[in-house]
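This report concerns only the one structure given below.
Removed: one protein chain of the complex. Kept in place: all other protein chains.
So that you can tell them apart, the chains are marked A, B, C, D and E in the order they are listed, and the count of residues begins at 1 in each.
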Amino acid sequence: MVHITRRERFNAAHRLFRAEWNDEKNMQVFGKCSNPNWHGHNYELFVTVKGELNPETGFVINLKLLSEIIKEKVTSKLDHKNVNLEVEFMTGKLASSENLAVAIWNELEEDINKLGAKLYSVKLIETENNFVEYYGE
Amino acid sequence: MVHITRRERFNAAHRLFRAEWNDEKNMQVFGKCSNPNWHGHNYELFVTVKGELNPETGFVINLKLLSEIIKEKVTSKLDHKNVNLEVEFMTGKLASSENLAVAIWNELEEDINKLGAKLYSVKLIETENNFVEYYGE
Amino acid sequence: MVHITRRERFNAAHRLFRAEWNDEKNMQVFGKCSNPNWHGHNYELFVTVKGELNPETGFVINLKLLSEIIKEKVTSKLDHKNVNLEVEFMTGKLASSENLAVAIWNELEEDINKLGAKLYSVKLIETENNFVEYYGE
Amino acid sequence: MVHITRRERFNAAHRLFRAEWNDEKNMQVFGKCSNPNWHGHNYELFVTVKGELNPETGFVINLKLLSEIIKEKVTSKLDHKNVNLEVEFMTGKLASSENLAVAIWNELEEDINKLGAKLYSVKLIETENNFVEYYGE
Amino acid sequence: MVHITRRERFNAAHRLFRAEWNDEKNMQVFGKCSNPNWHGHNYELFVTVKGELNPETGFVINLKLLSEIIKEKVTSKLDHKNVNLEVEFMTGKLASSENLAVAIWNELEEDINKLGAKLYSVKLIETENNFVEYYGE
Partner (left out) sequence: MVHITRRERFNAAHRLFRAEWNDEKNMQVFGKCSNPNWHGHNYELFVTVKGELNPETGFVINLKLLSEIIKEKVTSKLDHKNVNLEVEFMTGKLASSENLAVAIWNELEEDINKLGAKLYSVKLIETENNFVEYYGE
């Protein structure tokens, strides 16, 4: 049983706010992250998959396939996009790193399981000082 | 004569586009960087100053003062902002890294010269793969 | 249940030694790390907290509060200090990274629990080649 | 119980291929990684050990000893070598990162246990985008 | 006049040796880098271009075009290759980082000049401890 991790990156805009709160309340809770004119990040995404080694290939999973799944299901939908306005799988959700990591997990899980491995964790780095990890539960 | 460098960071949204071009033309020239809904980056800014060593302090410049100048004149105006919409010193300019580096130089030069040193370069990292440097000419 | 991590940094001096051992014995066990004139490091501290997502904010914990707790309880007491001589919560303890990580955990646990989350791990990087992690047990 | 990690590095050549497959089949499964003329990497190896703190030293394990074990048993055999042709403990195995991590675990486990600690994980970074971890089971 | 830099990466095998020297002499001069079974690196390549800003685009050069030139002329020929055996522009040259940087400059200069900018430097990182830079003279 080995864990293997693929890093992919995307650059996106977002803001933290609740539509039912006024600007003052949003600013109080979310601070400068609620700027109505948006801000953005260079996100780094680490997807970790766990599985037995295939004796023929010495692989848990073909990393090229893993990379393609992450690009198709996740980073192509996020890169150079606005997380709040343009990302279908984030519709109706606060664009926090926590919610984004959980949503990315849900986008990836099924396709990765089809490859015969198990999604183990999604790690999303927002800045060099802040990151989140989700383990599916 | 020693060069000393201070790094500061800011997270901002931007897009590349010319108002007089339609979306198709903007997309053709700027690609996904012209997305009308914005995207963003974790920018890293390296400001390098050059000068003689002060024999009393062993300093080219007091780095605390340099950091305060950069924050007051540059990063406080850019952090968690939209470069196109909210940054006075970028008004009317394309929000490219090149233009941003030149504008940051212009914001900093006078205040740094007052400290008795000379601004040597502004380096602006947009992503781990792309950065620009401006030397004032 | 999401894990969220905040990085903070501090620069400190320390030495490894036991007062009841002579210099020769200390040098034999701790090598150059027992230099009586001290040496120092740029420490990086990663504090990981685990919790349910608050449905109103999309947060495990407000990272601004977490950062303030870490600064108040830990890094303000360590930054530009001598770990052996000036850090109350290390009094009477060997200034190893292991002991420091455990002591940092003890400083942080109560205040983080009051925020409704659970301290998950403390990771302390001493050099690019050496780091320790403590999970509270 | 604290986890402590030591990083060591090695630069090596390798290729992915099965001798019983022809070049076409190898290329189809392993892509450019099966180039018969080899390619190579700057590998980073993180060895994590877990144990109680020794009350006399404040250590889980003497990192100098851990570093020496890793060098003797692993990196001296891999650095500036060809993983497929010159590394005895990889004989007969596909030179994937997954197999390499498992083989490194097997090289290290006994010697580390003799020091009174427990090998916890082997993390092997092949590129900035790809790494594997093995926890011994 | 702004400098802009694009990073590209490639993983390759190489060895340092002179065919007219015997193994002993090669080992004496080049050490373990002359291992006849090869070793390899994750090379990082930074290509810096200098030019006036295009007032229409705010660009020195279109980074997408620069990246394509680097891939076509350089990294596609080096990635997952053996520098000594498979890289036409290195034929008959010692596969040192110095020679590689100069050869990369020669591959790139003409195509970059055609874009109306000037190649300023080629920086080639071989390991985290060693890198070379070439400025064209």
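Basically, a residue touches a chain if its C-beta (ideal position, glycine included) is under 8 Å from a C-beta of that chain, and two chains touch if they have at least 3 such contacts.
Model, not experiment: these values are computed from the prediction.
Enquirer: Omitted chain: which shown chains does it touch?
Expert: Counted over the whole complex, the chain not pictured touches B, C, E.
Enquirer: Touch as defined at the start, partner being the missing chain; which of B:W21, B:F59, B:F89 or B:Y135 qualifies?
Expert: Of these options, the touching residue for the absent chain is B:F59.
Enquirer: Write the list of chain B residues that the hidden chain touches.
Expert: Residues 1-8, 48, 53, 56-60, 63-64, 67 of chain B touch the chain absent from view.
Enquirer: In the complete complex, which positions of chain C touch the hidden chain?
Expert: For chain C, the residues touching the absent chain are 9, 11-14, 32-33, 35, 37-42, 79-82, 85-86, 127-128.
Enquirer: Where does chain E touch the missing chain, residue by residue?
Expert: 16, 18, 29-31, 93-99, 101-102, 128-135, 137
The working rule: only the chains that are shown with their structure count from here on.
Enquirer: Just to check the components: without chain A, which chains are still in contact with one another, directly or through others?
Expert: one piece
Enquirer: When the contacting C-beta pairs are counted for D-E and for C-D, which pair yields the higher total?
Expert: D-E
Enquirer: Quick check for the class: compute each chain's Cα centroid; which one is farthest from the centroid of chain D?
Expert: That would be chain B.
Enquirer: Report the inter-centroid distance (CA atoms only) between chain A and chain C in whole Å.
Expert: Each chain reduced to its C-alpha mean, chain A and chain C end up 29 Å apart.
Enquirer: I'd like the Å distance between the centres of chain B and chain C, where a centre is the mean of that chain's Cα atoms.
Expert: That gives a centre separation of 34 Å.
Enquirer: Which residues of chain E are in contact with two or more other chains?
Expert: Where chain E is concerned, no single residue meets two or more other chains.
Enquirer: Mind listing each pair of touching chains for me?
Expert: So the chains that touch one another pair up as A-B, A-C, A-D, B-E, C-D, D-E.
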